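Okay, here's the structure, questions in a sec.
Missing here is one protein chain; the remaining ones are kept as they sit in the complex.
Each chain carries a letter (A and B) given by its place in the written order, and its residues are counted from 1.
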Amino acid sequence: MSSVRERLAQIVGKSYFSDAPEERFIYSRDPGLQKPHAPDFVVMPGSVEEVQEILRLANAEKIPVVPMGGGLVLSGLTIPLRGGIVLDMKRMNRMLEVNETSRYAVVEGGASQGMLKAYLEKHHPALKHSLPDAPPIATIAGNVAIHGSGHLSQSEGGFHSEMVTGLEVVLPTGEVVKLGSCSTVPGWFSRAPLPDLVGLFLGWNGTTGIITKIGVKLFPKPRLEDVLVFMTEDIETIPDIITRVTATELAEDLTLSIAPKPDWLRGFQLTIINVVANSESEMKFRKRVIIGTLSEGAYFHNKEAGFLPLPPNMKSTFMDAPQKILSSFADVMKGGGFEYVGSIMPVEKLPEACLAGVDIAERNDVAYSLGARVIGRGHCIMFFNAYPFNRADPDNMTRAARALEDTNEVALRIGGIPWKAEYSAQQQILKQMDPNTYRLMERIKKVLDPNGIMNPGNWEVEAYGI
Amino acid sequence: MEFEDIIHRCFRCGWCKLPQNFADINCPAYLHYRFETYSPGGRLWLIRAWLNGELNMSDRFQEILFSCATCKNCVEACALPKIKDLLVDIMIAAREEVVNRGVIPSPVREYFMGIQNRGNPMKRPQAERGMWADGLEIPRFDGHDYLFYVGDVGSFDESAVLMTRAVASLLGEAGISMGILAEEEMSDGNDVKALGERGLFEYIAVNNINLFKERGVGRIITLSPHAYNTMKNDYPLLGGNFEVYHYSQVLNSSLDRIPPGNLSVTVAYHDPCYLGRWNGEYYAPRSILGKIPGMNVVEMFRTMGNALCCGGGGGNYFTDMLGSGEESASRYRIREASESGAEVLAVACPICYKMLQDAVKDEGLDDSFRVMDLAQIVLESRRR
Partner (left out) sequence: MHGERGICRPSQERLQERSSPMYELKFDPLLCEQCESIDCVMKCQYIDMTLEKARDERLKLARGEHSTILEECVTCYACEEYCPYNNHPFYQIVELQEKLGVHPTPKPIEESQVRMMAPRGRIESEELTEPLIDLCFFPMLRGSIRGRLFEGASVIQGSDVFCNLMFLHFARNSVIKERLPLIIDNIMSYYLTRNNIEELICFHDECYGTYTKWAPAFGIEVPFKPVHLFEYFRRRLTELRSEIKPLDISIAYQRNCSTRLIPEIEDVLNDVFDLIGARRVKRRYDYENALCCGGPMEAQQRFDLAEENQNKNVNDMKEAGVTHCVFNCPFCFFTLMEKVSKAGIMPIMISDLCHQALGE
């Protein structure tokens, strides 16, 4: 391996190469509960050419390669299951282009959510992008590649993967390919009308190539923001609430929070409705219509639901993007950790998912929080079961891990699909998947990655005889 | 190790890497090295692994541990309210553990030895400590209202002494009754403590406290925010209760006696970590600049609690654990200052002064951009 070592150090420069125990320790883990697997090398490329050279080398030597953005997936997708080279992409973090009229931005593959937000605030204050609730160092490419979602998903067209206008990728065999309009004309404004190859790199857990540039849609940024919080006591009312609010087409983010803690929330649900507007009268109008539609529900008449009066400081936590308070969930067990299963499911499955979620947590004797984000105009939801754990309590960690496994199983049974699924959940998904679908995935992976070097272990059926 | 019981509570979520407005990477060590291991979260996880026997204290680990600039950006930005305030304390506690076991990088060892043997880490004789004041007629402290405490960098660094001279002269012009200790002055100990040599720090501090008490020192004006921090916050716990001021505070309240003249220049102010994030003093320096006629004061994108450290804290000025080069914090800061439209970067700390001046040279901006401390700016305005 020493020649590989020397060549890698040559490609990225000695200061951006490491096989020291310290890097191998940290990069074998993410903040979630998945078991550690050590890389052989960690490198941080600074250019597309360096990425190409690394991949060519890896192919020649048949060494696994795992691309990594923020490393905040929590389900271990950046942990090298079979060792090899971890590519920490975050040095490639520049903002490349912003087109104000056609509203898109092009950034490098390691550019972070936070830095794009800051960049737009400073240079293009009339525009914003959809932010996930992940910590701000999470990368745009990484989030998009796992079909992330965020605060504009309800109002502006769904998952973040649906907001991609183009990609530049390096294939496992080292070629650089442009996808979308940028392949043919200057400008990263659209994937249509060309054959949509972008999808070959979204949701694949890095098994088909490495994203080095990404075009994302930008949206108008209204001046004013406010939030309405609708409190209910009956989970069965939630689908109707979602239907009503999405039908107004006047809300921005639409999320649910269902938690046993703090104590005053136990047994109740909060529907959090963010509203943005360009003027006071517009804001008033939007809120009035939203309040109006929910006041028509029987639950409202019967005093079984209502809008929570919010003092200003409470409001601002609901309007943060990204929401810092969600990261602090990691300290609930005073233990520095949480992991969640996010399942993409139809809206009407929410009550069942919620009841099942409580059951799983009780069975496994773990703390938990449940919630959902509405994607598109009520097209589906991302329902999450989050379990905080104490890093210093192995027994608690085991129970939380079991709760996560149960959740994956239950999600599939109910009719949802775990998002950014960890290795074992991928196996469950593949088991349930139509074999022809899986076979097509396999064929594509074979074409793009003939030597099977890209994040091996992912989307690989173990033992079902395919 | 102190804080051993909470070190597992770091989620490694990475909020600590950025400032609160997400402008750009704000942890000097992570900025320079870019491996996860050099970020605050990475460092904490490594320390825990070391305490658990999963990792050895290698040279690289020592580099990781001693490259923290103790700038407290992580304290500001951390998402976990119950542990954020303790983050830098944990880094320092880990350094203490390592120092106690004698496993430290040689630049750190040399720093301690210099202070222990000579009273300063500069490899200069203490007899020369007062030389910065040559030609200025600053009295030796003898019952004056204030002791003007200069510190190691302000006494010996050939760039920083220009700042020391400016501050001392200006305070003199303002009629402040103050004196210096000159060759009797010893290291304040702030960076010794930050580097984990608790025993040496206490020795230095107690010696200083005794000397100050002996001489009847009641009030102290410090040149450096580092000395300000330790004399204000640490010395009282060792029996040294003095009224401690940073020179910007005294200058601000005496400015009417030394009215500034007109100076039509665009200035940005760089918040020193030990004055700003460590001690919450964001106002006095800005107030000074605001009182200078003709001055156009701009704020950099990363300002106040979001300021990017110059990279010199945590002992780095002396040990150079953070290295230099294009990816160094000081050069990022100068680029940022230049982008803000400023022609002058105002500083209030001798370490910032030196680090940022060097960065101006390295960036090739010496023709168009200057780093000046507050006193130099006021003096220049008065001379015009």
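Here, a residue touches a chain if its C-beta (ideal position, glycine included) is under 8 Å from a C-beta of that chain, and two chains touch if they have at least 3 such contacts.
These figures come from a predicted structure and were not determined experimentally.
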Worksheet entry | Where the missing chain makes contact, among the chains that are shown | A
Worksheet, complete the sentence: Among A:93, A:232, A:246 or A:274, contact with the omitted chain is made only by A:232
Worksheet entry | Residue, one of A:257, A:295, A:398 or A:424, that touches the chain absent here | A:295
Worksheet item: Taking the entire complex into account, which one of A:4, A:20, A:358 or A:433 touches the absent chain?
Response: A:358
Discussion item. With the missing chain put back, one of A:131, A:198, A:367 or A:454 would touch it. Which one?
Written reply: A:367
Discussion item. For review purposes, identify every residue of chain A that touches the missing chain, sorted by number.
Written reply: 231-235, 258, 260-269, 291, 295, 300, 303-309, 311-313, 351, 354-355, 358, 361-362, 365, 367-368
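Basically, only the chains that are shown with their structure count from here on.
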Discussion item. Please tell me the distance, in whole Å, between the geometric centres of chain A and chain B computed from their C-alpha atoms.
Written reply: 39
Worksheet item: Which part of chain B faces chain A closely enough to touch in the complex?
Response: 6, 8-15, 17-18, 21-24, 33-37, 42, 45-46, 49, 54-56, 58, 60-61, 64, 79-83, 301
Discussion item. Looking at the complex, which residues from chain A come into contact with chain B?
Written reply: 15-16, 18, 20-23, 25-27, 29-31, 42, 44, 70-72, 88, 90-91, 112-115, 117-118, 121-122, 135-138, 324, 327-328, 330-331, 334-338, 390-392
